[in-house]
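Left out: one protein chain. Kept in place: all the others.
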Amino acid sequence: MAWNVYLAGEIHSDWRERIADGAEKAGLDVTFSSPVTDHGASDDVGVAILGDESNGFWKDHKGAGVNAIRTQTLIRQADVVVVRFGEKYKQWNAAFDAGFAAALGKPIVTLHPEEHNHALKEIDRAAMATAETPEQVVDVLHYVLEGKLPARG
Amino acid sequence: MAWNVYLAGEIHSDWRERIADGAEKAGLDVTFSSPVTDHGASDDVGVAILGDESNGFWKDHKGAGVNAIRTQTLIRQADVVVVRFGEKYKQWNAAFDAGFAAALGKPIVTLHPEEHNHALKEIDRAAMATAETPEQVVDVLHYVLEGKLPARG
Amino acid sequence: MAWNVYLAGEIHSDWRERIADGAEKAGLDVTFSSPVTDHGASDDVGVAILGDESNGFWKDHKGAGVNAIRTQTLIRQADVVVVRFGEKYKQWNAAFDAGFAAALGKPIVTLHPEEHNHALKEIDRAAMATAETPEQVVDVLHYVLEGKLPARG
Amino acid sequence: MAWNVYLAGEIHSDWRERIADGAEKAGLDVTFSSPVTDHGASDDVGVAILGDESNGFWKDHKGAGVNAIRTQTLIRQADVVVVRFGEKYKQWNAAFDAGFAAALGKPIVTLHPEEHNHALKEIDRAAMATAETPEQVVDVLHYVLEGKLPARG
Amino acid sequence: MAWNVYLAGEIHSDWRERIADGAEKAGLDVTFSSPVTDHGASDDVGVAILGDESNGFWKDHKGAGVNAIRTQTLIRQADVVVVRFGEKYKQWNAAFDAGFAAALGKPIVTLHPEEHNHALKEIDRAAMATAETPEQVVDVLHYVLEGKLPARG
Amino acid sequence: MAWNVYLAGEIHSDWRERIADGAEKAGLDVTFSSPVTDHGASDDVGVAILGDESNGFWKDHKGAGVNAIRTQTLIRQADVVVVRFGEKYKQWNAAFDAGFAAALGKPIVTLHPEEHNHALKEIDRAAMATAETPEQVVDVLHYVLEGKLPARG
Amino acid sequence: MAWNVYLAGEIHSDWRERIADGAEKAGLDVTFSSPVTDHGASDDVGVAILGDESNGFWKDHKGAGVNAIRTQTLIRQADVVVVRFGEKYKQWNAAFDAGFAAALGKPIVTLHPEEHNHALKEIDRAAMATAETPEQVVDVLHYVLEGKLPARG
Partner (left out) sequence: MAWNVYLAGEIHSDWRERIADGAEKAGLDVTFSSPVTDHGASDDVGVAILGDESNGFWKDHKGAGVNAIRTQTLIRQADVVVVRFGEKYKQWNAAFDAGFAAALGKPIVTLHPEEHNHALKEIDRAAMATAETPEQVVDVLHYVLEGKLPARG
């Protein structure tokens, strides 16, 4: 039975592609989902579809509503939620997604550099595993789905 | 993974066809569902199947029960619920469906003309997006499923 | 154990007072709650507290958010939800509250004049009882809490 | 019936005291709860009680576990969750709490300066109201509990 | 903390009084609830309050709705549900209450004479204990609340 | 999307075959499930597999446990639950299944002869429709799935 | 607001008394609950109340049912569940209680000697804190309720 894995978090690096590629190479039966990763489209979707807003707050509010239809549904459908925190940006929406997933009882894997350890202590505690690289996330999925450890080289 | 979208609301215009057509043209992987849109069948189903009622209240009650088997199940199965309010009719059942969906945590998209803005303020607030045309709903689904904004003409 | 009864619906008549008075006379151990019934305050709360909005849609949206904190919490706390539909007004928020309560498994009592029977057939079907007068609602609560029928005379 | 309001977020300013004082002056029947606001105690609790850890990650992990017993329980008990984002600090745990509360269907009030509007758009969208000052939060609670608007001066 | 115990089932014997008396003598901190035990009132409540029905099915339907407001709410509030099956009557509503309680995860105690063992095998299986006398039910409650076994004579 | 319909109730007539045949003729996309209808197998399964019991109560208890694995799982998987009450037998397990389904929010269709109207008033009230013949149940499913009324002859 | 803390686990030492005493000395607003700690009563309750069983399996089965009414209800009512594993005994019921609490989202504190670390790794992982002494549990509760760290000596 295919697993659904939602990849939440920063949309400014190729971390999702690295996980998807790794999973494909390992032949894992996984379907990945994510928020919309086109930053401009994500910010503009509300006004692009539902009408202009001169006020930035309402422009953002409109867009966030549309994006939430996607993200909250995909999180609810997911078996596992991976939350990535990059070096930059506030990423409060990523932390929000982690809390949302936690309350729904979804297993969480956090992915972030060591420098964020202290700031992410609460979210890492709620997670089942904390990785530093996308490759480690692939290895976790490989083990979880197939029971195999990474080959040692 | 195909999304299930329930189209609740008035059954006196072609708004559902416009959404279904638009989604098909855009190649979206969506399955639409709706209440029974044949107004006469919807009103008569109770007595047509389960026996005549001389009292209008009980005739309606019987029919509403049969219809609820369909509508409540489809709402529970849906990933997104679109609720359309037309210019005419009381449409209390549409508002009821919106509340039912909201309590289940289903993302809602409301669809109605501007003239209803004030009367629908509570339901629009509970929704993630409010559209004025079926084409906007298609655009929202297109973005939510594919991450693409509508082409600008 | 005191019962919590939420009185949803139109805020333009004294129907809530009639129910509260009747319950008090009958010595029922009930706590009633309701939405804010001051129409002007209800409409203005968003901008009165959180800042002006020149756009009517956003003014209403702000206010509806604040009102929803109250109404959705009270519905969740309620043991029974009474939903009143008066002769006038769209009352879509009342129908929404009914659907919300239904999905949460709350027993519902609808209260409305006969003229609305057909338009409210779906909501009446979801309800456990349909009354025409506030006094009937008091009688229902009296029976439900105390097991007593109204005195005949 | 007393309302339970959980005040999540930064623990480096007096915003909670301002809300509690305001609520008390207004005579509101509210019980406030919060995470432990003594920053040092919060960081050290794990090792202070359950044994030293030489590794900072595990020291934080131990402490976060103890703190989560408190915060997750209080959020589950709350009727309303207020989430404050201050000018400084990553505050990912606050965003996590917001997501946790949202998935549980708790009404949320966000509280933050305008400068965070764009970064908090997703969380503000999930909230029912967004305030800029603690006094506005008190006004919202006052209206929600008592149906009264703030006096205009 | 007082326990709420709902006593479902036949309303044609004094089994509830025997349990309540026994619990009182044992000084147990229990609040008992039950359906309305006045058979005539229970059958007539619908038409007595909400208007006459010439058709027996609708008369019963109206009454069952009012009764369900009480019974389903009390079952949801209960910590333990006792279901009594007497020698006579179909008692399908008692069996229904047992199933309702089981799906909600409420612990169930069945109470019935041996002659019903085979017919009640499914319900007894879903129950945590099966008693033959009201006194045994009191003893079970006494143990569950106080940890004491009945004195041996 | 295929609907799952669980057929609960008496296993001493061909009512399930009549429904399945009717659904097939109508080309409905429905999957039917039911308890084990071989009465002897159903009664003996516990001791046939898990070891003899000299005591009738424990023999029944063992068997009821095995049967419950099947019935409770199928009810949870079902979209609609049909509950049949025949002329004979206590059928308490059928009533139990109805209550179980009701608490899970499953739409219920009751099927029974008129003579049981009064005894089944509570269960009929919890149901969305009450039929007298299996053919009426097929017609209900036909309408619910396809929106079509039975042809009038 | 008083916290309910359920103390699950071995009933052969005074660990519960040490926690209750410590909590009282610290003036904590906590209500403790536990399974019945009289080993003989716990084992015999089924046959003592509901009739003799010659077969040990059924004697235990009867008793376990009665005990489960208490333990499962108290776990559901608890805000925090402490699970103690002593040096001896299989204690599978303690581990079962931990899993039951975990699935309900209850925060868990495990309490056991170091020698069990490896065997309890899964349960400790599901817990929010792992203590070695009852005094540490008191300190955790003191911090969780009052935000105070233990005085350092």
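As written, the chain order gives the labels A, B, C, D, E, F and G, with residue 1 at the start of each chain.
To be clear about the criterion, a residue touches a chain if its C-beta (ideal position, glycine included) is under 8 Å from a C-beta of that chain, and two chains touch if they have at least 3 such contacts.
Quantities reported herein were computed from a predicted structural model and do not represent experimental measurements.
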item	value
Omitted-chain contact residue, chosen from A:A48, A:V80 or A:A98	A:V80
Contact residue for the chain not shown (choose from G:V109, G:I123 or G:L145)	G:I123
Residue, one of A:S13, A:T37, A:Q77 or A:Q136, that touches the chain absent here	A:Q136
Residues from chain G at the interface with the omitted partner, ascending	56-57, 60-61, 63-65, 67-68, 71, 85, 89-104, 116-126
Residues in chain A touching the chain absent from view	1, 3, 79-80, 105, 107, 109, 127-132, 136, 139-140, 143-145, 147-150
Chain F residues that touch the omitted chain in the full complex	4, 31, 36-38, 41, 44-46, 48-51, 62, 65-66, 68-70, 72-73, 76-77
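One rule holds for everything that comes next: only the chains that are shown with their structure count from here on.
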item	value
From chain D, the most remote chain by mean C-alpha position	F
When chain B is superposed on chain E by its C-alpha atoms, the rotation angle in degrees, nearest 5	180
Between chain F and chain G, centroid-to-centroid distance (C-alpha), Å	41
Geometric centre distance via CA averages, chain G-chain D, whole Å	31
Rounded Å distance, chain E centre to chain F centre (Cα mean)	24
Touching two or more other chains - residue numbers and ranges from chain D	65, 68, 105, 125, 128
